[in-house]
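Of the protein chains in this complex, all but one are displayed in their positions.
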Amino acid sequence: MPLYPTAMKHVTAMLLAAASLTYAQAPGPIALRGARVVTVSGPVLEKGIVLLRNGLIEAVGENVDIPKDAWVVDAQGATVYPGLIDALSTVGLPETPAQPTAARTETPATPRFGAQDLPVPLEQGPQFRPFTTTWVRAADLLNPSDRRIEETRSVGFSSVVAFPSAGIFAGEGAFLNLSGEKQGRMVVASPAGQYVTLASHGFGTYPGSLMGVIAYIRQVSFDADHYKLELQAYASHPVGQKRPNYDRAVEGLLESPRLLLPADDAKQLDRMIRFAAELKRPTVLYGGHQAYKIADLVAKSGVPLLVNLKWPEKPKDADPDREESFRTLELRDRAPSTPAALEKAGARFAFYSGGTSAKDVRKALKRAIDAGLTEAAAVRALTLSAAEIYGVADRVGSIEPGKIANLLVVKGSLFDEKAKIQYVFVDGVKYEPVPETPPSGDREGRSAPGGVE
Amino acid sequence: MKRFVLFLLPLLEATLLPAAQTTVIRNATVITVTKGTFQGSILIRDGKIVEAGEKVLVPDGARVIDAGGQFVMPGIIDCHSHIAADSINEGAVAVSSMVGIEDVINPDDIDIYRALAGGVTTANILHGSANPIGGKCQVMKMRWGKDAQGLIFEGAMPGIKFALGENVKRSGSPGNGFGASPGLRYPASRMGVEDVIREALTEARAYQKEWRDYQAKVDRHEQAIPPRRDLKLEPLVEVLEGKRYVHAHCYRADEILMLLRVADDFGFKIRTLQHGLEAYKVAREIAAEGTGVSTFSDWWAYKAEAFDAIPYNAAILVRKGVLVSLNSDSAELMRHLNTEAAKAMKYGGLSETEALSLVTINPAKQLGIENRVGSIEPGKDADLTIFDKHPLSNYAKVEKVFIDGDLYFDREKDLEERPGKEARKKALIDKEKAQENKERKKPEPAEDKKTEEPGGAQ
Partner (left out) sequence: MKTRGEAPCAACLAIFLSLASLRAAGPDTILLRGATVHPVSGPDIADAAVLMRDGKIAEVGPRIAVPKGARIIELKGLHVYPGMIDSDTEIGLTEIEAVREMSDISDIGLFKPQLRAATAVNPASEHIPVTRANGITSVITSPGGGIVAGQSVLMHLSGWTMEDMAVRAPAAMRLEFPNIRTPNRFAAAAETPGRTSAYAEAKKRYEQQMRDLNDFMESARRYRQAKAAAGTGFETDLKFEAMIPVLDGELPMLIRAEREKTIKEAIAFADKQKVHMILERGAEAWKVAADLKAHNIPVILPPTLRLPDEEDNPYDKPFSIPGELFKAGVKFAFASFGPGDEDNPRNLPYEAAAAVGFGLPPEEALRAVTLYAAQIWGVGDELGSIEKGKWADLIVTDGDPLETRTQIKQMFIKGAAVDLDNKHHRLYEKYLAR
């Protein structure tokens, strides 16, 4: 008699557990069968099988033994791709980023326009670091219940690389899987890169101009080089030496595997490529709308480029009587041809949504393909290239045994007019696209990273 | 659309004609500026003037430009301009020597082409006048169509901008002057301006010493790490060592003298006083220093410190032995520096040659590039402007401009290309309109049904 309730409790517990496991993760392996499989890293399989287990891809091929306990997903008439990667995003991060406040711990107060009682220092010393929060990490700020995670996933993305976006040195990004459950579970790699903007902050503050920002970034980079020397010298022989000051901003920069610098038009791309070479830091450029003009230069430099899928548009509030310049018109016309030009030149590039709503990403891609980008290159840019750029190509970005089970299953083919997304797998968990939420008012207004500076 | 791309390439393509050409400009009135004026021809090869004289043999295969009835002079040099740069001022700090025009060169600026069409071949692009010590300058050639690096005047001495007077004081205060009380940023008086400059140069001296001490250690094979690089002080050390020219924006006679004294105290010379509208009052002192003046022809009265400006400034300075150039500080004025030069004849009686020197050989000397440009002499760069009438006439217009022997501006060609350009623009506008209409008429494509689909395995 006394065992029964306990047993019941156990059974109930097990059933519940089983139920939750079914919901969260199918017990045992999953097999996708009968689909066309675009592995990206290898040839396309016209009728292939992809076997997933424990969140990883176990096997892929035309003849794969499907274990008896596998949950078979019939994917006839569908195409399986690696899960798409949005290479620069704010998805998963809180919408209003924390303002960089007490960043300058030892420095004199920031000049605030209109504040007569704060004397502006004549000189800004080495510790003056305006708009700099290099140490902030996206991985620390994750909000798994961000509604956008689901929205982004529903359009085929299994991963985003999310970055803090405020200030000049905004902080370190993280390569995230869009599982949206546990914070820790979402992070694939962190830090992923230091997000840098060239935003100047108006005439009243330093830096107030583009050349001021560039000079500032250069100085910080040189300071980082020097700091390293100082630390090394001190570490090797601390006795009798003055110890170096702890410099949080520089520490944050030194931890960074790469810098992300904005470069939208051709002259900026040219500038930033040279700047990267001067700073001698691994760099990734983002923006790229006018790269079609200098695709060969970009390719030759070896600097990867994240192309913003939010193609330039006619401003909604334009004066209809004002004629736009040829330069502006030409950019709007030619920007979507940038990916094709980059492909042709052999440059390394990936895509990011840049403020385009998740569902408009497809339209944006279509424009690029209409302008000459091959579908294969489009898929690669959305998957393996992004993974390579962020140094995680060994674990994600293509359909290969051992890699993370991030997959996209599309009825038809991804670039079909009528393509329908059937499932997205993230870490081996199957998700179905959710019905579209009603448009929220702030979609247009929210500034996304990688916008035109 | 691809065809349009090909048509557009010339806009980007380096030159209208290949570089290593041999060219003869023939039958013109050649105004060399330094070696007189004559009827004759100029032989150009590999971007340089090989010969200029009354009788010049035309080599086989040379491109011949018949300039009969026309006037050739050296390409005009503008010693003070702010075109072709994406930033002009870094005004929030009193010393912004860490910034530089070289970081923000804008090769797409249409004002480059417009300057070219006004006969300018070289310009000194300066930081603005918001701070006592401003940013680094860049000498550029107007090589329209080249990228940023392609505009740089190779080998020109680096420069930096200093500024004195009202602009500097005003930059500190909110609301931009008009009797406002001293504002946010020091300095707010001419006294403060001097202080800022002295302090910065003093710091630079200390920084220089740091590096010398370090170098001494290294020479003694001692352990040492180099000092932290201070990008603000490095250009100032170069100034102290005579390796970077100072171009100082100034107006009042007293502030000019102040700056000359400061430079003396620190052991260097100011290269040019920019604007220097009251320089005529202290011409003697300026001449004794060997400092040059680069000024306007006749602007005055727009600011208090410009109230004593006179159009005779250039002439007085020339008579007192100062090296003088006329500049524009304006994308518009830049287009007619030839007629601005004529004003120095009207106001002060300079000769034709003296007047034309103000916009050719003199600014070349001020910028330290006179071995390359500024006059028509064998060995110099083939930077030449052809006018249809005498350049000092208001009726003259520029027909052709050569830089490094390449034809960068050709009025005839410009006129021919206009209908094509308009047509291309119209085609883009029409294309976009058609696209908009199509979007409006087409119903929204069926959304991906995000609802559950039967048939998928479960």
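Letters A and B mark the chains in the order given here, with residues in each chain numbered from 1 onward.
By our rule, a residue touches a chain if its C-beta (ideal position, glycine included) is under 8 Å from a C-beta of that chain, and two chains touch if they have at least 3 such contacts.
Worth saying up front: this structure is predicted, and the values here are computed from it rather than measured.
When the whole complex is considered, the residue among A:314, A:327, A:363 or A:418 that touches the unshown chain is A:327. Annotation: of B:51, B:308 or B:377, B:308 touches the absent chain (contact as defined above).
Note on the undisplayed chain: of the listed residues B:22, B:208, B:339 or B:353, the one touching it is B:339. Across the entire complex, the residue among B:140, B:283, B:322 or B:361 in touch with the chain not shown is B:283.
Residue positions on subunit A in contact with the hidden chain: 202-203, 209-210, 317-319, 321-323, 325-327, 453, in rising order. Although one chain is not shown, part of subunit B still touches it, namely residues 86-89, 110-111, 113-114, 117, 166, 177-179, 280-281, 283-284, 298-304, 306-308, 310-312, 315-316, 319, 330-333, 335-336, 339, 342-343, 345-348, 388-389, 392-397, 414, 418, 421, 425.
Convention: only the chains that are shown with their structure count from here on.
Note on chain placement: the centre of subunit A and the centre of subunit B lie 41 Å apart, centres being C-alpha means. Those residues of subunit A whose C-beta lies close enough to touch subunit B in the complex are 71-74, 111, 113-114, 116, 119-120, 122-124, 126, 154-155, 203-212, 214-216, 218-219, 222-223, 226, 229-230, 233, 237, 265-267, 270-271, 275, 293-294, 314, 326-327, 329-330, 332-334, 359, 411, 417-423, 432-436.
Those residues of subunit B whose C-beta lies close enough to touch subunit A in the complex are 1, 5, 8, 12, 85-96, 98-101, 103-108, 135, 147-149, 174, 184-186, 196, 199, 203, 223, 225-226, 228-232, 421, 424-425, 428-429, 431-432, 445-453, 456-457.
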